[in-house]
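Contents: one structure, followed by commentary.
Take a look at subunit A:
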Amino acid sequence: TGGPTDGNGSDDGNGSGNGDGNGDDTGNGDADVDANIGMIYAEAGLGDNSFNDAAQRGLLEADEDFNISFNEVEPDDTGEFSQFQRQFSESGDFDLISCIGFAQEDALAESAVDYPDQQYMIVDTVVEADNVANYVFKENEGSFLIGYLSALLSQTDLTIGSDDDERSTNPDESVVGFVGGVDAPLIRTFQAGFEAGVEYADGDVEVISSYTGSFNDPNAGREAALSMYDDGADIVYHASGGTGVGVFQAADDEGKFAIGVDSDQSLTEPDFAHVILASMVKLVETPVYESIQNTIEGSFEGGSVVELGLEDEGVACVYGDEIGDEISDDIKDDVDDVRQQIIDGEIDVPEEP
Partner candidate 1 sequence: MRENAEQNQDQELKKSLIDRFKSLSYVWQIIVGTIGVLALIGVVGLLFPASPAGDLARIIFRWSVFTQALRISAPIALAAIGGIFAEKSGVINIGLEGLLIISAFTAVLVTAMIGPAETVAFIPAIWIGFLAGVLAGVILSALFGIVCIEFKADQIIAGLAVWLIALGLAPFASTLYFGGRDTGSLGTTIGNWPIAIMLLSVLAAWVLLNHTTFGSYIRAAGENPKALDTAGVSVSRIRHAGVLLSGFFAGMGGASLSLSIGLFIGTGETMVEGRGFIAIVAYLFGNYNPVGAFGASLLFGGLDAIQIRLQQIGYGIPDTLVQTIPYIVVILVLAFVGRTRIPKAAGKHYETEE
Partner candidate 2 sequence: MTPAVHLDGITKRFPGVVANDNVDLRVEEGSVHALLGENGAGKTTLMNVLYGLYQPTEGTVRVNGEPRSFASPSDAIDIGIGMIHQHFMLVDPMTIAENVVLGNEPRKYGGLLIDRERARKEVLELSDKYGFNVDPDARIEEVSVGVQQRVEILKALYRGAEILILDEPTAVLTPQEVEELFEVFDELTSQGKTIIFITHKLGEAMHAADDITILRNGKNVGSLDAKGVTREDLAQRMVGREVLMEPQVTPQEPGEVTLDVSHLHVEDTRGVEAVSDVSFSVRSGEIFGIAGVDGNGQSELVEAITGLTNPTDGDITYRGRQLESMTRRERIDSGIAYVPEDRHERGMVMPFNLVQNGILGSQHTSEFAPSGRINWETAGAHATEIIEEYDVRPPTAEATAESLSGGNQQKFIVGREFDRDPELVVATHPTRGVDIGAMEFIHERIQELRANGKAILLISSKLEEVQGLSDRLAVMHEGEFSGIVDPSSVTEEQIGLLMAGESISGGENAALREEDVA
């Protein structure tokens, strides 16, 4: 499986095959490019079918549209964030350093002070510094829609699939669930939005929430979701990274439904497309692409905070690729209405549960 595809040792020095511009020629401040980008992913790393992959899509899009070079690193634990940030910064070769994920906040708060001339962008949190462009998502807004959608669906009779693989809601009992990963402030905003959305739809719909304590434990996610389904939940929404696959598995086992997060998980987890009604997507592509564009065009705005909510299509409720069509248009229209109300400021979405 592999090895060098070209065995004759020509020394054009362009390293690997799984990402262009990635290899030993980077990091030396190539003068022929418009921008050199340093990319530091969140802990789960590439291949997470979610957050990091979305960020990388933004980067690759920019690579197609502009003349850039880049270097990507995937830290293994949170202690490495600061070191990579500094490593990039210290070299002085990068026009922009992109920090993906709120866990980088603390490290960046210090790095930004230590390298005042370096431009940074960070996604999912705010670092107050003149050289950092901040992009935060209004996850609570997207989650509100999801909560609203779930509550409506839980009260209707939704049956999908044939005899041997039938899944359905129970309209007599209206329960929906939320599974969080680590009990952190960011994840709580998902929970807050979701619960508010359910409440807004119908105060009688019950919400069960719990946290697994980890983003990496799908087995725990499965058990958490299973007990929710066991208690009558029709739909479980998760904001728990890798743990979430367990939620889908549980939905599959129990003939129930689930809702994905970050990316359209009915596409990124095709094996579970038959249980994923919708996903709360966060378009991480957008800030990554935008910040690169700004850097090239000289319009990088340090100290700015860009809030990406429903209005800017930073977050959205997208229906499942396979079963999304089964949701009635009435419900979809209702959801659209609510979306508009949020954008218009008619609904105030809380940030804490």
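Criterion applied: all candidates are chains of the complex that A comes from, given by their letters.
Going forward, a contact is a pair of C-beta atoms (placed from the backbone, for glycine too) under 8 Å apart; a residue touches a chain by one contact, two chains touch by 3 or more; residues count from 1.
Being a predicted model, the structure only gives us computed values, none of them experimental.
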Interface partner of subunit A in the complex, by touch - 1 or 2: 1
Subunit A - residues contacting candidate 1, complex: 18, 43-49, 74, 76-77, 177, 183, 208-211, 213-219, 222-224, 226-228, 230-231, 242, 245-246, 249, 253, 269-272
